[in-house]
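For reference, the structure discussed in these notes is given below.
Omission of a single protein chain aside, the complex is shown with its protein chains in their original locations.
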Amino acid sequence: MQASRARPLVSFGGLYFGLAAAFLYLPILLLILFSFNDSRTLVFPLREFTTRWYAELLHSPELLRSLGNSLWVGLLSSLVATLLGTMAAIAIVRFRFRLQGLFMAVSTIPLVIPSVVLGVALLLVFAQFGVPLSLLAVGIGHTILNIPYAMLIVAARLAGFSNHLEEAGMDLGLTYWGTLLRVTLPISAPALLAAFLSSFTTSFDEFAVAFFLVGTEATLPVYLYSQLRFPSRLPLVVALTALVMVTSILIVLGTEWLQRRSLSTRRRSA
Amino acid sequence: MTNRLPALAASLLCGVFLLGCAQRVDQLVVLDWAGYELPEFWAPFADAHPDVTVDYSFFAEDAEAYAKLQTGFEADIVHPCSSWWGLYVENDLVQPIDTAKLSNWSGVHAELAQMGSFDGVQYFIPWDWAYESILVRTDKVAEVPDSWADLWNPQYAGHVALWDSGEANFAMTALSLGIDPWTATPEQSAQVQERLVEIKPNLLTYWVDYAEMAQMISSGDLWLASNAWPDAYGLLLDEGVPVEYIQPIEGRLGWVCGYGIAKGAKDVELAHEFLNALLAPESMAFLTNQYYYGAANADSIPLADPYVIELLSLDDPAILKQTIFYQTLTDAQRQFMTSMWDEVKAAP
Partner (left out) sequence: MSTRSEALLARPAAQLEVRQRITVLLTPPGLWLLLFFVIPLGVMALFSFRAASFGAQRQVFTLEHYQRFLADTSAQRLLWRSLLIALETSLICVVLAFPLAYFLSFRAGPSRLMLLTILVIPSWTSFLLRILAWKVLLGSSGIFNSLLLSLGWIEEAAPILLFSRGAVIITLVYIWVPFVALPIFAGLERINRHLLEAAEDLGSRPWQIFLEVILPLSLPGVLAGFLSVFIPTVGEYVTPLLVGGVDGIMYGNLVQDQFARALNWPLGSVMSLVMMLVVLVLTFGLGRGVKVTDLAGV
């Protein structure tokens, strides 16, 4: 349907998307701009061009280490949250079971609870069971925050897409679990990606839970938040942010480019 | 002969309780504010103990550090601020510090040292301190204020920001009313609360973090920032923003934070050595130069940047007496101040 119709180069939708992206990226562009500005405050007019904040960044091992920690916590906790959320979503959408209402209520409550409460509650429980405060503890906290999102997103995708495809899979001799892996999950891929992205994003910028659960390794938001106590450290933080943003965008664009290339070579060889 | 006895006893104990000796620590856990982990702050310790790793656990509010220790987090060194010290001592979270083991102790200002001493026992060594006063954007105001009470002056309407801290605002307002913040009667406290509600029409906003406050002043939207710290002042001066850091007639407020040895510290001797390294004049001069904070050890003054010393009158011996330092609070006082401030903010 899409291919069959000639479309104008710039559609309304494309324009709207562009505007939204501009709106979202405006502050980011500003931060990137100021990361090269020779001033410790973010005020116009700009002063001289400098790369000293990036140089200083290299001499802030704690800052870089906390960035690494956050990446790990974000990736692993989002994987776990997406996995568990997906399992819960399949159970809720595809089956009827006792206490289903209760299960749904309980698994959505983490959304309702202010994160600071979850942080303190987990602190108390971990202390009771002798779980040391650490990145692991933070990661567990983040899975709790993210399971409801993952569940909602995947459930929204599964709800309604009829299970004829799954039935077809089973009729073709796949086991139930084989069908889940080969049919259901691939169909849900966009939802899984959405759930993962949403979880990662939450985790990467979360500090209310993290503050109560970090041990001797800090996550980036924990470190940043405390760094903002020192106005003189602001440019470093800005430079780091600019670096993270540019890298992420490059990775995404690069992946897209690779995919397209492999797609076109496959077409050519076909 | 006699002074070899303890050593002998120690080695005997070692033989019996092998585990206890094997646990010769190679790690020191410091529960601290972020930004205090710079190795320049404890270089002498790193030189003496290259095999010991110093690991930092960061907190953003004193309450978090306190809660973590209370629930059993195993730190060796803690760095709370003066208004929390009493609570730590009362709840047995820290242990006495033997100042005789600290070769750098002699230079520490007596006024500050006194604050860390409870019933004659030193539980905290004061380390960093700073003023809290009003930071003024001089080119925007017709008249530079000279009192905490000027924050209420309508000529600054819409360009004043208070710090989002119940304790700070209680102290500041009490001073403006001539009340001692730490011995206020319930009637006086009610008076303070009423007065704070009255300031709301004058406010632009509350400020939350320092970078943000410095930002609002340099952009010109904010003229008077209450309870600002000297580092924001120094930074804005460096950037060429016309600002003044006033000396209110009631006096500047001052905070002081300090290090204590946690009750469960793995190696008390090592902890003492770490504290001594922190107090070294070079370490403390670095603090003053880096963050524009005052140093507890007066011996650091000659080593620090003279510009900073002069700017903040850190070499004036009378300055500590003129500064009104935050006193230790009881649980009830802190809860009152927080709730009071929430009520002020929520007032229609």
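A and B are the chain letters, set down in written order, and residue numbers restart from 1 in every chain.
By definition in this document, contacts are C-beta pairs under 8 Å (C-beta built on N, C-alpha and C of every residue); 3 or more make two chains touch, one makes a residue touch a chain.
Everything numeric in this text was worked out from a predicted model, so none of it was measured.
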item	value
Given A:Val73, A:Leu135, A:Ala194 or A:Ala218, the one touching the chain that is not displayed	A:Ala194
Option from B:Thr53, B:Asn91 or B:Thr185 whose C-beta touches the chain left out	B:Asn91
Hidden partner chain, touching residue among B:Ile179, B:Leu204 or B:Ala271	B:Leu204
Residue of B:Asp55, B:Glu74, B:Asp98 or B:Asp221 in touch with the missing chain, whole complex considered	B:Asp221
For chain B, the residues touching the chain missing from this view	61, 63-64, 66-67, 70, 91, 164, 166, 200, 203-206, 208-209, 211-212, 215-216, 219-221, 331, 334-335, 338-339, 341-343, 345-348
Contacts of chain A with the absent chain, listed as residue ranges	1-2, 7, 11, 13-14, 16-17, 20-21, 23-28, 30-31, 42-44, 83-85, 87-97, 100, 103-118, 120-122, 124-125, 128, 140-141, 143-144, 147-149, 151-163, 166-167, 176, 187, 190-191, 193-195, 197-198, 201, 204-205, 208, 211, 220-221, 224-225, 228, 237-238, 241, 244-245, 248-249, 252-253, 255-256, 263
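One rule holds in what follows: only the chains that are shown with their structure count from here on.
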item	value
Residues on chain B engaged by chain A in the complex (per definition of touch)	29, 33-35, 37, 55-61, 64, 67-68, 71-73, 209-215, 218-219, 231-232, 235-236, 238-239, 241, 290-291
Contact set on chain A toward chain B in their complex	39-43, 62, 120, 123-124, 127, 133, 207, 211-212, 214-216, 218, 222-223, 225-234
